[in-house]
Structure formats: C-alpha cells, structure tokens
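A single protein chain has been omitted from the complex, and every remaining protein chain is retained in its original position.
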Amino acid sequence: MAQALIDRVREKFAAAKGSSHRGDEVVTVERGDLVAVIAFLRNDSACDMKLLRQIAAVDLLTFAGETTGGGSLASIEAPAYATAHKPQVEPRYYVSYNLYSITKKQSLRVRVDLRSDDLKLPSIASLYKTADWWERYVYDMFGVVFEGHPDLRRLLMYPEFVGHPLRKDYPVRKRQPLVPELDFPDLVRGPGPGPGGAGVPMSQTHVGRKNVDPNTYD
Amino acid sequence: MSRLPVLYPEGHVPESPRVGGEDKSVPVLLSRLDESLGWFEKALSGTLGWARKNSIFQYPFVTACCGMEYMSAMAGRYDIARFGAEFPRFTPRQADLLMIVGTINVKQTPVLRRVYDQMCEPKWVMAFGVCASSGGFYDNYATVQGADRVIPVDVYVPGCPPRPEQVLDGLKILQEKIQSQRHRAATVEKAKDVG
Amino acid sequence: MDYLAPYVPVLVLLVIAGALCVAIAILASVLGPKRITLIKESAFECGSPSTGDPHARHSVKFYMVALLFIVFDIESVFIYPWGALLRDFNGEGLGWFAYLEMLSFMVTLALGLLYVWRKGALEWKT
Partner (left out) sequence: MTDSLAVESELPTSLMTVNLGPSHPAMHGTVRLTVTLDGETIIEAIPEIGFLHRGFSKSSEQSTWHQVLPYTDRLNYVSPILNNVGYILGVEKLIGIKDTERSQYLRVLMGEISRITDHLTCVGAIGLELGAFTVFLYAMEARELLWDRIAELTGARVTTSWTRVGGVATDMPPGWEQKLRDCLPRVLELTDEIDQLLTRNRIFIDRTRDIGIISAEDAVDFGFTGPCLRACGVNYDVRKAHPYLVYDRMDFTVPLGERGDTYDRYVLRLQEIKQSYRIVLQCLEQMPPGPIIIDDWRYALPPKKDVFGSIEGVMAHFKLIMEGIQVPAGEVYVYTEGANGELGFHLVSNGKGKPYAIQVRGPGLPILSALPHLIKGHAVADLIPIFDSINMIGGEVEQ
C-alpha cells in the first residue's frame, strides 16, 4: 500500500528509485535531496510520516563474502577480517531512515548509499527530535558524520574508544579496557590447542593435553 | 563433605588475585586459618566471623537481567532476609557485600572499580550470574570477561540468571567462608598518599 | 525522695541504653579493620568522580521553611502535655485558668502565623 508513497516521492524527486522486498517498501535517494525527501514525507498531508522509528546503518564490506554458517563450529574467535586481500566494496555503507505514519498506518524506508571515503550526511535532527540519538548511535557505531547535528558525540561507547565497532573490519574481540585488567589465563577453556585457545569450545580443550587424567576431568 | 578434585592446568596460575597480590586494595582478611593462632585470637576471630556472617549488608550493583532474579531473591518467596542479608545499602560506606548483579561492560569498569575501592573493610564480593563471573556469552569488544578481571571476587554464583536458590546457596558459601576466615581486630593501615 | 521512686526503672533503662550505644560505638571503631586510601576518602557519587562542589549556596527559602517548622512544631509539642493534664487541672479547680493560659499561648503563635502568611513566606517560590 505504500507503493503510492513511492510514486509520490518519485514525482517530486526523479532520482529516487523504489524497491520492495517481502512487503517492505524502500526508496533509495541521493544524499543531496535526503533532507528534502524526509521533510516532504513528514510535512506532506498525504504522507504524514510523523514517527521516525529508527535510523539503521549497514556496512556492506563482506556482503558477498563467503561467511559460511557453521553453527556449533562457529567458534567465537571469528577470524579478524583482513582488509588487505579482500576486494573493496563501493558504495560500502548505507543508512536507512525508517518512517511511519500513525494516522495513515503506512511505513516507508528511505535509504542513502555512502561511499567509504566521504562518510557525511546532512542531519535531520531539526525535523525529528528522536533523530538526535539515532544519529549519534550511527556515528558511534559506523563513523558516519552527520553535519548540522547539535551535539555529535558517541552515544554508547566511551569517549576514549578508538574506532567504530560495528564496522565489518573491526574484530569482534578487540577490547580497549579503561581499567587495567588482570590478565590470567582462561581457567575454563585452558591453553589447549586449536585456533583460538580461549576461543575453542570446551569439549576440545583437553584433547592432546599432556597430563590430563581422563577420569578426574569432568 | 567430598570435594571435587580440582585440577590446575599446568603453567603458572597466579594465586587468586584476592590474596597478597600486588594490588594494594586487597581486603585485609587472609583466607587461611592454619597460621598459628592463640586461643584468644581464635575465639575473637570466631565470634567476629559469626557476627559478620549473619549481618551482611549488601550493595546491589545491579546492571542487567540478573536484576530480575535479584528482585525475586529479595521478594517474599525466596526471601534473602532469612539469612540476614536483606537490607540493601545503596552506598558503599555502609555495605559489606558488593553483589555484582549482571553484565559488566567496559564502560562500567571504572565505576565498579571506584565503588569497590570506596567500600569499607571488611568487604566481600559476590559475582551474581555468569556475566559477572566470566563474561557469559557476551564475548566481544564491549564486555569484560568476568568482574574478577577488575576487582577480586569471593563467591561466583553461576546461572544466567541464577535461580534464587542458587543465590542463597552462594550466600551460604560466602557465610562459611567468612566464618572460617581470620578476623583480626583493630588493624589500621593508611596508604602512602593519604595525608 | 520517695516521689522519685517510680522513676527508677526509667533511670535503669536510660543507663542500659546509653551503655549499649556507647559499647557498640566503641566496639565498632575498635574491632573494624581500617584501610584508608585516597579513593575511599573522596566523595561517593554513584561511582562517578564527583563534579561540582557540594557546598553550593542554596536559596534562603529552605532555611525559612526550617524555621517555620521549628516554631510551629514546638508549639504543638507544648500542647500535648497540656492536653494530657487538662482533666487533672480541672479536678483541682484550675481548669479555666489552664485553658486560658494555653489559649493566650496559641493566640500569640497564631499572630505569628498571620504575619508569616501575610508576608508571603508560605508560598513556595520554585
């Protein structure tokens, strides 16, 4: 039912491309007229999209990659993504603004693709008060800078944190501790063989250990 | 009671950071009563242990889902008041037991460290739930793999979240530990940098 | 001294209570181990380093409320024993005199209340 919405957007903004997957309508717009599209969707009486549900961002670096499943084998120690030999993907990020109209009961997602070298987007904090924190979240997790944002700081991570954790090339377990941590070996998983040592599932830790007495090790 | 055979993996496993570690804020109480004690000291230590064990004031450092089970442990059915540990004190000055209830993430560590340092002796720490004991299944950039990487911990209560009975069992184990520890009287130690 | 006799149990109670409090205070300070460190001396503000100075100058209205409370609370404290003994006064023929006495006490304080009310000290200016 939101197909009419996409047509309305396309009338005013030729560059917009509509698409729909499993019933969710997404309209992809250029970065230039992003604010205009969202202002139109918000203020136009026919669309009346007053509720900005969420600003989601996705990093498409390993989208075509071969990250197989491997349920129980999925050792928590995911190999850190080596960007060197992996092909760069451009445009690498996309940010999707999820709008909903309470009165018209229809929802639409406005999507903007971003190249990895200029991660800039105009801020819509002036249109929606809730955009303030969502934009800080996307800045904190992906590093997308929102120009015109009243107070762009990290939302979740601590100021001393370097890097943006939800990027695909940020290793899962790269910790930057604030308080010096006592680093004693992982007594449960033990220093056993296998790729990750501490990352190897429990059952494989005592395989091949020298003085393991099988009947006492629970 | 028969104890499970505890197997130490080879290689250097440091003594539990709580005892004698280089960390200056290790509590004053030592864990082994086998040092030679006179009759009076043993009696004094026993009574002090008994008094402290039965009147634990807890500082609930509640962060995550374990808080729900903490509520159940405090509420009517699994009442923790039966063991004398009912009265939560929300200031470390008046608390004996620091209950770390829930996940400790990296941003929380300075707060946890500060609250622990500001607690008055004698103090104990209970890691309530798997996340506080070993990080649980949050093994990523944001979480600390167990509160014992930041502060010394006395009792680990497993479970995600632990059933209130497990919490009470953990409290019982802590009480046994307090009773068997050596409690000295009137020891005053002042850190160098304090005026 | 005989009329003091009924009060001996009260005296014993006070002595025991006082001794108990003093004992607990002494025992607590003697038996408890003390480890004084810099962080322990600093203020506790929910785990965050305390910003801002705690001795900020507050508005006068808080002090004024305290004063008004003291005045009118002590007034009610005086009325209680009077109320309890009014029947005995009446028995000894002093009823009217005691009643008028308390009335004059209350009127003077009522005047005070009127003054405070007219002065506008009762409105809570946020």
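Per-chain numbering from 1; labels A, B and C assigned in written order.
Just so it is clear, a contact is a pair of C-beta atoms (placed from the backbone, for glycine too) under 8 Å apart; a residue touches a chain by one contact, two chains touch by 3 or more.
Because the structure is predicted, anything quoted here is derived from the model rather than measured.
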For the chain not depicted, the shown chains it touches: A, B, C
Touching the absent chain when the full complex is considered, from B:Glu41, B:Glu121, B:Asp139 or B:Asp169: B:Asp139
Identified contact with the non-displayed chain, of C:Leu27, C:Cys46 or C:Leu100: C:Cys46
For subunit A, residues in touch with the removed chain: 21-24, 26, 50-54, 56-59, 62-74, 76, 78, 96, 98, 102, 105, 107, 109, 128-130, 132-134, 137, 141, 154-158, 165-166, 170, 172
Hidden partner chain, residues of subunit C it touches: 45-48, 50-52, 54, 56-62, 118-121, 125-126
Touch list for subunit B against the chain that is not drawn: 60-65, 67-69, 71-72, 74-77, 88, 90, 101-103, 105, 107-108, 111-112, 115, 137-143, 160-161, 163
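Assume only the chains that are shown with their structure count from here on.
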Approximate Å spacing (C-alpha centroids) for the pair subunit A, subunit C: 60
Sites on subunit A at which at least two other chains make contact: none
Contacts with two or more other chains, residues of subunit B listed in rising order: 110
Touching residues (chain side subunit C, partner subunit B) in the complex: 30-42, 44, 46-49
Subunit C-touching residues of subunit B, taken from the complex the two chains share: 24-25, 28-29, 48, 91-93, 110-112, 114-115, 117-118, 120-122, 184-191, 193-194
Residue ranges of subunit B touching subunit A (in the complex, touch as defined): 4-5, 7, 9-11, 13-14, 17, 23, 106-107, 109-110, 113, 134, 139-142, 144-145, 148-150
